[in-house]
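Of the protein chains in this complex, one is absent; all others appear in place.
Chains: A, B and C, in written order; residue numbering restarts at 1 for each.
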Amino acid sequence: MKRTIPLLITAIGGFVLIIAFFSSYTQSWGEVAAIWFDILAAIAFILGGGNLMKIHLKKISDRKAGWAYSGVTLIAFLTTLIIGLGKIGVNPSEQFPDYAWSGSYREVGGPFWWLYEFAFKPLTATMFAMLAFYVASAAFRAFRAKNIEAILLLGTAFIILLGRTYAGVWVTGWLPEWLEGLKLENLTVTIMKVFNTAGNRAIMIGIALGIVSTSLKVLLGVDRSYLGGGEE
Amino acid sequence: MYEFFRDLDRRWIFLMMFLCVAVPIIIIGATGKTFPEEPTQLVRAVFDEIENLPSGSKVLLSYDYDPASEGELAPMATMFAYHCAAKGHKMYFMALWPVGPQMVDDTIENIIKKDFKDLKYGEDYVNLGYKSGYEGVIKVIITDFTELYSTDTRGTPWSAIPMCHDVNSVQDMDLIVNVSAGYAGTKEWVQYAVTPYPKLRMVAGCTGVQAPLLYPYIPQQLHGLLGAIKGAAEYEALVIEAYGDKMARKDAGDNPLTDDNGDYLIPGKYTEGIRRMGPQLVAHLLMILLIIVGNVIYFVERRREGRR
Amino acid sequence: MRKRPIRTSVLALMWMLCALPVVRSVAQDGLQAPAPPSQLIARDRPWDKGEKIDLRWKLSPDDSGTIASYRIYRSLTTKPAEQDALERRIEDLWYLFEDLYVPMFGFPPGWPEDEKARYEFHDPTPEEREAAGTRLRSELESLLPEIKILAKSQHADDYDYERYAEAAIEALETYLAAGMGLVEANRRAAAAVKLLNHEIPLSELQKAKIDYENAAERVARDAVTESKLAGLFGDNWKEESEERADEIPVELRKSLLDTRLEAELQAETKARREIATRVGETRWKLVAEVEPKLLNIRRGEMSYTAEQLDRHQEYLFKVVAVNRAEIESAPAIAASPVSPDRQIYDGNRLAMMLVTLIVCGAVVLFIGIARTGRPLKVRKIAGLSAVEEAVGRATEMGRSILFVCGIQDMNDIQTIAGITVLSRVAKTAAEYDAKIEVPTARSLVMTAARETVQASYLAAGRPDAYNEDLIYYVTDEQFGFVAYLQGMMSREKPAACFYMGTFFAESLILAETGNSIGAIQIAGTAMPAQLPFFVAACDYTLIGEEFFAASAYLSGEPDQLGSLKGQDVGKAVVGIIVVLGVFLATALSVAALAGNEVLAAHLEEIVEYLQRVILT
Partner (left out) sequence: MKKETVIWTVVMLVGALVLVLNGALRGAGSAYVKAVPMQFVNVAEPGEVNADWIRYNSDRAFDEKLCTQPFEDIPEDLRESWVRYEQAELGEYLASRAADPNDDNYRFSLSQTLGIWVAALFTLFIFSFLYKDNPFYKIAESSVVGVSAAYWMVIGFWDVIVPNLLGKVAPAMVRAWSIPGLEDPPNYWYLVPLILGLMLLWRLSPKGSWIGRWPLAFVIGTTAGIRLIGFIQADFLSQIRNTVIPLIAIDSATGSFAFWDSLKNLIIVIGVLSALTYFFFSVEHKGVVGKTARLGIWFLMITFGAAFGYTVMGRIALFAIRLEFLFDDWLWLIDPLGRRAAEYASLLWPAMPLLG
């Protein structure tokens, strides 16, 4: 029972949506399912957020190494949550000035906006920016011409890197007109349009097939690891 | 020497990267000097597409990005708006991303309201705003705008916007300009607007990550593409070349100011891409250098091992 | 040796294509109107969503060289007359409500004095109230049955607004029952009628009317406002006046209001008069302009499918021929109006359904074959044999294993695939008694991962070793999650890192951090943009389809391996279609180059069918 019903739910949910796609009347069911999923995911925040609080509270109460940082996390979490859910410091919306709760929780100038603009955004954007450094160290360490495959990878990257700056123009700008196709900036375009297109297409077709077969395995109950292993 | 590089602490690489970006930013920021740009074919195609339309053509500008990608895309958005305004096109702004309208507003405030004071809202440009539904929005407005856009962002009814009177759908546009940071964006515009209606013309500006996936569409479905900051910089160079006198800072008598070399003094907001190409160029050279050094080490290593 | 006959026959075929006779038409420009096309037939397109109508007509008898194209028009149809009349009555009723409100009930308490002046009403006498109330009541009573019919009609059903009609009827009935005295009942009834009025979809003709009126109104308004405000603020009066509203003198506000109302009234009257003169004439809308192709000319007829129609409307079509001098012929008009019907099955997707059946069928078939116990041969994937090695090494070193299932939610197949890989890795880890840590970026993924890992420990016979707290939620934010992972990895130094799922920019941050702590890293993703970073920085990478195959490999169960064979059938299908399609497309351009237009036209039709119908 505990395992059969979920398997049935999975199979019925999936196959109904597949069949619905082919009928004029039911084509929108897929979108409805997507909205329902969003709602489920939003409700699941309670599980995730609760888990987050539990872990950090435990660290603090156990006085584990670095428990003070757990304190920072908790304070940041609760402050943001209260300000955001309570729409603190937010003015009403312009269409409904007499409804106190009608304003946007993200209103520019409000406390939640402040947290977004001066904490969330710089922190995440800086994490993103660290990639510039990692890209450099990866280029130094990993791009070694060990074999033909590696040479192709780094050679292409090399051409693109050069071709996408003014340096590319310097290096090959002297080429005569009949060799224009070999100018770095044009070579870049050819690589992108021909080789890159072919490679990407094959990957995409393969992925689509992989997804079809994975989905089928899930729907048919061949692969049921998410429900916990083979045995009943 | 060889040992030093072989066991190089990656923090040295980090430091080099930092310097390669920081120093050019400060030098360029302080002196205003930049590298020259040599526009490539694709960027020229974008420029020509807008430039060759007769003045007064209808251009749909869809700004599908958010603040996270502003660095790469805002210069393009700025330039697209400037170019269309300078050429006298009618601009219809819209967005498929929830924060897109803010990006549009920024552009309107900083470019149109400051430098094109005689353009009138509703007659020369309009901000149609954001509608949710990703590519679904494109599928609808390709045949009928009013089904989704009954009003603009200010709440003006469609029928009360003068420049919308002879517009029923995207098909009435002479050109689609898209600035895109991902889904939904250029790919969806190509798939759901240009592919089924091949008479439509479209140019786009996109982030570096997206560019490889868009090349397959050029030039049949996508008539020009600005790829990442480099594309933005080249496009800026082209527009400055064509409209430098209009764009330049003005003296009291409304004459354009020039520097010692006779080049126009262009306000900083129009050279963002060009300025950013400085650190970009130096950093790319560093990357190339790193790849070369890495390989030299590798070959020396292999030879030494072979000798053993 | 074996291939030569094929090559020879292909060459022979191409040679034959080139040698076929060439048809050319002589262009002849005429200044007279061309002869009209004939026998236009409009029919509902079968098996569609109820938005398409098929048209078919015989070409104009004129020389094909003179006809440039055919223009297709459809009428802007109005609704049935009764429907229209009823709508107008509801509209009138709304105005009546508006007009009667104040005379009946007087002004609400606290209404400002000068507001009263705005309505030009006086406080009504009891007799006036009585009379107004009676009139409203009788109007309503006579209209209510009709509204009820409307609410139950097919029309309401189609447009999905019967709930509004029901609500309106309910409110109106309450109103009639409550008598005239209740202000609140009156308010609600007025709102109900307004709602009803608002919800009835407009016909295209009505839409055009309203647009026209609005436009006239706006022009009149701007004309009045601009002159006055421009005097005050200059050219940029619109923006300026909004920013410096405080500076607009109160008298100017007042005079603006008066002149504007006056101007609007005049404009509206004028617009109505103009529209009145146009009503009754049939209005046509250009749908498309199509050029006849060579095959159309040979067959003497053409077809076109009008799309994006409303299945509740009736459409009349006409087709005219246009010659090279842009002169239109007399029209061919379809015999009667048609409206598109909706069928239960969407025929557009027939080809897709077949493809789905073939691909899915192959997978199911091979799973079935595998279950019969027949041995299946599949090749090795390098990265997968490393899984066990990585887990083993972590155990040896006494360090943990890190497993990340991407940063997307459970509505992404890659996450599900990542979880299935997790189940195998967790089982191995349980057998080796290694600690496995699974931070997740989504709450639902945490839930699913807990189920999975718990089951794996159970399957490995070590349910007691399972620790729920090692599978935990961090944050939904991509870079928040990465910031945490980066710090955690550099502190705890896991010996093996698995990245299996959807990754974006964080791929390289993870891989580089993992590299700096010397962990064995195995990645699997189907994100083409991130693959290069994993390929460059990880020890093993499962590229695209390999990633989905991984769980089948790791499980080693025969039916799982069967699905891989099924996938290969899918790839073979791709290969066949591509080769066939490329051959046809090539033949098409060879024929075109050789100037064989007839053959080219036939081939073009086939290639188009392949691309537009089968592969959509």
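Here, contacts are C-beta pairs under 8 Å (C-beta built on N, C-alpha and C of every residue); 3 or more make two chains touch, one makes a residue touch a chain.
For clarity, every value in this text was computed on a predicted model and none was experimentally measured.
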Would you list the chains present here that the left-out chain is in contact with? A, B, C
Touching residue (missing chain; options C:Ser329, C:Thr428 or C:Thr475): C:Thr475
One chain is left out of this view; which of C:Tyr175, C:Phe233, C:Tyr457 or C:Phe533 touches it in the full complex? C:Phe533
Full-complex contact with the absent chain, from B:Lys58, B:Lys131, B:Arg201 or B:Arg275: B:Arg275
Identify the residues of chain C touching the omitted chain, counting contacts across the whole complex. 97-98, 101-102, 107-108, 110-112, 114-115, 118-119, 163, 186-188, 190-191, 221, 225, 238, 241-242, 245-246, 248, 250, 253-254, 256-257, 260-261, 352, 355-356, 359-360, 377-379, 410-413, 416, 444, 447-448, 451, 473-477, 479-480, 483-484, 486-487, 490-491, 505, 528-529, 531-533, 535-536, 543-546, 549, 564-565, 567-568, 571, 574-575, 577-579, 581-582, 584-586, 588-590, 592-593, 607, 610-611, 615-616
Contact set of chain B toward the excluded chain (per top definition): 11, 14, 17, 21-22, 25-33, 70-72, 191, 207-209, 211-212, 216, 227-230, 267-269, 271-272, 275-276, 279-280, 283-284, 287
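Methods note: only the chains that are shown with their structure count from here on.
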What are the two chains with the most C-beta pairs touching? A-C
When the C-alpha atoms of chain A and chain C are each averaged to a single point, how far apart are the two points in Å? 22
Using mean CA coordinates as chain centres, what's the chain B-chain C distance in Å? 26
Which chain C residues reach two or more other chains? 505, 528
Among the residues of chain B, which are close enough to touch at least two other chains? 10, 212-213
Give the list of chain B residues in touch with chain A in this complex. 8, 10, 13-14, 16-18, 21, 35-38, 40-42, 67-68, 211-213, 215-216, 218, 227-228, 230, 277, 280-281, 283-288, 290-291, 293-295, 298-299
Which chain A residues qualify as touching chain C in the complex? 18, 21-25, 27, 34, 37, 40-41, 44-49, 51-52, 55, 120, 123-125, 127-128, 130-131, 134-135, 137-138, 141-143, 153, 200, 203-207, 209-218, 220, 222-223, 225-231
Complex interface listing, chain B residues touching chain C: 10, 113, 117-118, 120-121, 143-144, 157, 159-160, 162, 165, 209, 212-213
